[in-house]
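Quick one: structure below, then a few questions.
Here is subunit A:
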Amino acid sequence: MSRIGVFVCHCGENISRTVDVEQVAKAAGEIPGVAYSCDYKYMCSDPGQTLLKKAVAEHKLDGVLVAACSPRMHEKTFRKAAESAGLNPYLCEMANIREHCSWVHEDREMATEKATGIVKLMVERVRKGKSLAPITVPVTKRALVIGGGIAGIQAALDIADAGHRVVLVERDPSIGGHMAQLSETFPTLDCSQCIMTPKMVDVANHPNITLYTYAEIEKVDGYIGNFQVTVKHKARSVDESKCTGCGVCMTKCPKKKIPNEFDQGHGMRPAIYVPFPQAVPNTPVIDRENCTMFQSGKCGVCAKVCGPGAVDYEQTDSFTVEDVGAIVVATGFKLYTIDRKPEDSPIQGYGEFGYGTIPDVIDGMTFERLASASGPTGGKILRPSDGKEPKQVVFIQCVGSRAREKGISYCSKVCCMYTAKHTMLYHHKVHDGQAYVFFMDARTPGKGYDEFWRRAVEEEEAVYIRGMVSRMYQKGDKIVVMGSDIQVGVQVEIEADLVVLATAVQAQDGADLLAQKLGISYDKYNFYSEAHAKLKPVECATAGIYLAGACQGPKDIPDTVSQASAAAAKVMTLFAKDQLERDPVVAKVNEKYCVGCFACKKVCAYGAIEEKEIRDRQGNLVKKVAYVNPGVCGGCGTCQATCPSKSIELDGYTDEQIMAMIEAL
Partner candidate 1 sequence: MTPGKKKLSYSYYPGCSLHASGREYDISTRALFKALNVGLKEVPDWFCCGATPAHNVDELLSLSLCAKNLSLADQVEGDLAVACAACFSRLKTTQHHLKEDETKRKQVEYAIDGPASLNKPVKHILEILAREYGLAKLEESVKKPLMGLKVAAYYGCLLTRPPEVPELDDCEDPSIMEDILRALGAEPVKWSHRMECCGANFTLSRPGVVLKLSNAILESARLAGADCIMVACPLCHGNLDIRQKEIKEAYGAPDSTLFGSIFGSDLPLSTTSEDRRDLPIFYITQLAALAMGVASQSLGFESVIIDPKPLLRDKQLL
Partner candidate 2 sequence: MKNKLMHLSNETMNVGFVKKVEALSGSSVRRCFQCGKCSAGCPMSTFMEHPPNRIVRLLQLGQGQRVLAGRSIWYCASCETCTTRCPNKVDLAAIMDALRKLSWDADGPSKESYVQLANRLFIENIRTYGRQYELRLGAIFNMKSGQFLKDLMLGPKLLSKGKLKMFHSKNRNIGDIEGIFKRIEEMRKKGEAL
């Protein structure tokens, strides 16, 4: 015979207003096996917990039920109290008579009856409960950072500076990301490369950081503390260990007119190249699709001129498996383009702006390259079509963003600020030019941000026009921009020399595929989802994986760096212990009955179920059964419900417990 204690909470008046708590306690006391029952105003308070502890000792209780609020609220509180009284914490359960009863009912009598029923069935669960011990898993103190933009760089440096080893994987030939492309940064107008390149060099030189560029994530196995990540190293065609970065190959390469991605296609690069002079590593890569050697087999100039013999046309993709305990995802963003989209695409282009066919209609990133000293024009604002200096420049905000009919309803957050910056850069470089900005709202929350925008208007003389542009078309060498000033209430027409579109920030191409490899969730725009919008903004719902930067949603540099450091701090917290404790509410397989159908494996959302071979003493295979990795199991119970042979059970929610609960009603 068990000795269970039942404690009924008033929750101030939250429960007692509708439920007759005294009667519930009395009814509980009459259940066979209940050795003690009482009611109390606030069970979660210190006196309430003391009451519970005293009762355990005095009445020699072997199980405890607290009838109060949701277990999400206070299960930990009461389990701790039970544990300090000498009970196994998993023999303490909660009956939810607040959210499930008093808050949703008005009739006192019926609510009391329902509360009594809930207590009765939960008493059965306690009675059939088992002592459980927390699961411990070892932690590999080595982190993987995916993405080498400012987010990944910051996270990698922080973790490495804390003394942990880091693997940084970057898809492009160099780290740096979008920030390396920017000319100057808001709200202080400091040169982006000047603050970025030292950090890039720090990454390359850091003893704790292993840098893989031109590499991608192929496969992710394991779980928090114990991930095995397969990294694909794309064939660079240049041996990194031999290359000295002298650059002779690039100067001698006969094919030089390939549009440079780093300059948004406005500058040219050879087929063997580094994306930009400050690239880290300063090791070239051969663009095989544009290389004559690879396309026709006739050339080989670069190999001939390479002193150290680093050029290797035979190189193939290779793979490494990295053991890491935590993953920071920092894959960044891409920019929306206004060109015509496929018919089935949920995102539409801008036909009214010419679908990207007007040469002097460019996007914000292209303007950054035009304004950058290291850009294709050497920092002069010259328009793409004829290289002339534009005297009338129209900037348009919210292109793609906040345009539900084009498929994107969110605000891209950074465009108001960078457009203000663009008008300033333009004004600084073209003194007799005039900048116009068409905008719907100026969204400038942030330290020094609104002041920055006002400076663009008041001191740098940008003409801001509240209202959107309906259409634009080429007329001679001008672009006619048809807009409206809704403050005046008139149509406005400007014959512009150059139009700059603040296009929407979108998730990276392939963001969804990477999410599937990682087992993390993402929203309909392919931005990665945080575990809680407010309280867990850098954690994924999947344990051990953290987010940094614009891969989670549009973000500026300060926010990105903050989030990257926050993600690094989370990794350090994880690495602070040698062993990781996990809730023991996990599934277990009864190998005797398991027939190895692996229906459970198919439904497991966590990928926690593996196939295990059972062999006899001679080593002959007897059968294959399911095995639940306790480090990965999320305790959802789906496998238990699926198993046709009833050979898989979730601790704390066994069939025996659930049947007893049903019978108690």
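Side notes on the structure shown:
Keep in mind that, in the parts below, a contact is a pair of C-beta atoms (placed from the backbone, for glycine too) under 8 Å apart; a residue touches a chain by one contact, two chains touch by 3 or more; residues count from 1.
A quick word on the picks: all candidates are chains of the complex that A comes from, given by their letters.
Every value quoted in this text rests on a predicted model; they were computed, and no experiment measured them.
Looking at subunit A and the listed options 1 or 2, the chain it touches in this complex is number 2. Taken in their complex, subunit A has these residues touching candidate 2: 391-392, 432, 434, 436, 454, 457-458, 461, 463, 465-466, 485, 487-495.
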